[in-house]
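With one protein chain withheld, the remaining protein chains of the complex are depicted in position.
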Amino acid sequence: MNFDVEKIRKDFPALNQEVYGKPLVYFDNAATSQKPRVVIDTLVSYYSGINSNVHRGVHYLSQQATEAFEQTRDLIRDYIHAKSNSEIIITKGATDSINLVANSFGRHFFKPGDEVIISATEHHANIVPWQVICKDTGSKLKVIPTDENGNLNLDSFKGLISHKTKIISVGHISNALGVVNPIREIIRIAHQNNIPVMIDGAQGIVHREVDVQELDCDFYCFSSHKFYGPMGVGILYGREKFLEQMPPYQTGGEMIKSVTFENTTFNELPFKFETGTPNVAGVIGFGAALEYIKKIGMPDIISYEDDLLKYALKKLNNLDYLQIYGNSQERAGVISFNLKDIHPYDAGTIIDKFGIAVRTGNHCAQPVMDFLGTTGTIRASMAFYNTREEVDRLLVAIEKVKEMFG
Amino acid sequence: MNFDVEKIRKDFPALNQEVYGKPLVYFDNAATSQKPRVVIDTLVSYYSGINSNVHRGVHYLSQQATEAFEQTRDLIRDYIHAKSNSEIIITKGATDSINLVANSFGRHFFKPGDEVIISATEHHANIVPWQVICKDTGSKLKVIPTDENGNLNLDSFKGLISHKTKIISVGHISNALGVVNPIREIIRIAHQNNIPVMIDGAQGIVHREVDVQELDCDFYCFSSHKFYGPMGVGILYGREKFLEQMPPYQTGGEMIKSVTFENTTFNELPFKFETGTPNVAGVIGFGAALEYIKKIGMPDIISYEDDLLKYALKKLNNLDYLQIYGNSQERAGVISFNLKDIHPYDAGTIIDKFGIAVRTGNHCAQPVMDFLGTTGTIRASMAFYNTREEVDRLLVAIEKVKEMFG
Amino acid sequence: MTITEKEHQVIEEFSLFDDWMDKYNYLIEMGKTTPIIDEKFKTEQYLISGCQSRVWLSAEMADGKVIFKADSDAVITKGIVNLLIRVLSNQTPEDILATDMEFVDKIGLKEHLSPTRSNGLTSMIKQMKLYALVYKTKKEQQN
Partner (left out) sequence: MTITEKEHQVIEEFSLFDDWMDKYNYLIEMGKTTPIIDEKFKTEQYLISGCQSRVWLSAEMADGKVIFKADSDAVITKGIVNLLIRVLSNQTPEDILATDMEFVDKIGLKEHLSPTRSNGLTSMIKQMKLYALVYKTKKEQQN
């Protein structure tokens, strides 16, 4: 493996800083990742150069910006192996993408009595939009149960499916526990019953290779900012067949063909779902992130991350006062834990003082916290630029916490 | 006046470039503005420093980012003189803001037979969302007519108002014609009838000082990217009284208080309307833009821009083969015109070759184009960094177009 | 003349122009020449989307060859579509389908025209090939 983590770390300016006089350990990657220099440089050169509004502009800058913008769409399509650019919708984030589908698919396809299936380990972004649309359309939300380690129960899942099920939406990787869900199996079962499946890939895209055609999912979404790109950009992949049938979500400029006060006809895919001035800089910056990732190579990234995760788990498992959640065969990116009898907030406050950024709380996944019987956990989420030394430093901090509160 | 345009131009890296071997003249500011260096630098230092997800994070970076993010909200509140931060909602752009209000206000307050009033000179972003919600709720869209110069007819407006009118939404400054609408008068009349008013300030905020309390509007929205800030950020000001009553728009993380699969309770204002990871970098960058604008001083900016606009109008009026639209007493930022018998697209294509960025087409305001009896116009939209020399260069280009096609 | 021969002719003509102004003047000239479409074709049905100006394109078969006609409300657009017609009209459906329109790149049309415009260009070429495909299919069904 040609993977040199020290060299890679140099690509990320934010990693090279001190916090409270100590070198930063950034273990909050599941919340948002740091950005390689090439992404930051792309933003600078965009705003110093071709910055302008895209589409419909005849002037040079607008042409350049449009070309760069649409080339990024090519890049994204290519990266996730979608069939065509019509299937790549630019949004402002994973949450926006899920709201789009819940709203547009839901309003079009749901009738009173219909059902939506999600899982017990979802992020709020993949719960609440479905709750709202179910309430609005008189449909019902059903939940795939999990065992105490965050493994979804596929037998129960099969039992939930009925002719009323209109869509299934599950996360690729749980952000609270790091469990990789059996989405292939879920998609296979769903499709046997002719039910479309949406995958919330906010964490999945970061730690796994994604081929939407091979996965055979109907929707897949993620955020740029968790995948080394700028903030304010999200992606929604949708199968053309469904996108064609779905009504527009937000409306305004760009997404229309013609407007009179009496009637409006909408533009073709993907523009039908993209209104207002897009985040051109952000999108082009995300293109730079994708190029960067491709250069490092996802297979190398995955094997390095898996190795680091295993190392961390082994070390943490040695501490008998730790409760580690999500002990699944398939896990990635995230370790969620608690020190027995110590509030995660207390622990997080002290760990922070060691210059280590972990997240504490419910991780926007309150139902799974309720299920685990805790108000929150400490979550260390890792990226391919993290190191074993950083894991060791986390251990030192944890031991100190134990000492202070134990 | 302490206003040195040559010095100011040096603050904007993108202005310092050549296009087709000629110094760029950027007259497409109404589509998106260029950014001062301090905005670009802020993005760089954010992404190289405190980049992290905001709210709920206990670690240092998250605290810093949250503080900077919320301080920008202070800055915005202060800039438009809103009463409290609860009234400042961060969106992804003006279009997003209008969709939010149309949806959330509309679904809550509209009953079949109700009416919405907009104007004949609106941008599609302030037409289509209202069309959609009217259709969904069985309400009716009414339109304030305009004269041939884009001046709204206030007598007709009074005639449109009825006890069924639920909201009035008009632009502050028309992006297609540059006409400044009599929004004070509209708000006064509306409030006499207890009807709330939304102002689409996408262009207004750029060329006028805005005090939402003094204006007494109920909603006011705009985009960062047209106001010298980064892309992917919009603002919605809303009167707390209405925001409190309105249901959330998008749902997911951040905007909730508690989630179970059965029930979700929502967070307080402004967070109730903000879900998903916000564009932290963009918001903080917009803060830098506001500081910059405040330093230059809006009164100076306005008087310089007005002077430049007058100069350009005088010059263009000398060309008898030009048709100039929007000849109103109150205009700002934009000159929309056509060369008689020459298609704007033909003209724009040639003007571009002179290194001059103008926009051609319907400017996302097809109804006003229909009304003017044209498929499109050439639009030169100016900012305080444009100069008289640049106007002169536009004139040379126009004369060349006349020569080639005339 | 075959399509390739016509392409070479066009490339040669454009090679004479030193600057963009001459190219555009040439396109403007082309925009003023026939064949102009019959008014009855200037309807929604024949409109090509994706251009900032309106372009109407019609096709008919004569002696086993496709005859294209077009018009646009913008002169430069009309010049471009007429250039395409000059190369593709009066050719067999098979030949039209087979060509990859190399000349478009070679004469700097793509480079000098915006993505908006080259989208328009792409739409025009796509539409022409579509007509060719329809006629080819019809012919095959008749055999």
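Every chain is named by a letter (A, B and C) in the order it is written, and numbering of its residues begins at 1.
In the analysis below, a contact is a pair of C-beta atoms (placed from the backbone, for glycine too) under 8 Å apart; a residue touches a chain by one contact, two chains touch by 3 or more.
Predicted, not measured: the structure shown is a model, and the values here were computed from it.
Across the whole complex, the hidden chain's contacts among the shown chains comprise A, B. When you scan B:K158, B:K241, B:K257 or B:K294 for touch with the missing chain, the hit is B:K257. Among B:R9, B:R37 or B:R56, only B:R56 touches the chain left out of the display.
Across B:D41, B:E70 or B:E399, the single residue that touches the chain missing here is B:E70.
Of the options A:D11, A:E209, A:E240 or A:D346, the residue whose C-beta touches the omitted chain is A:D346.
Although one chain is not displayed, its contacts with chain B can still be listed: residues 55-59, 62-63, 66-67, 70, 257, 268. Residues of chain A in contact with the chain left out of this view: 20, 342-343, 345-346, 349-350, 353, 360-361, 375-376, 404-405.
Methods note: only the chains that are shown with their structure count from here on.
Work out the mean CA point of chain B and of chain C, and you get 39 Å between them. With centres taken as mean Cα positions, chain C sits 45 Å from chain A.
Chain contacts: chain A has residues 56-59, 62 touching two or more partner chains. Contact with two or more other chains is made by residues 52, 117 of chain C.
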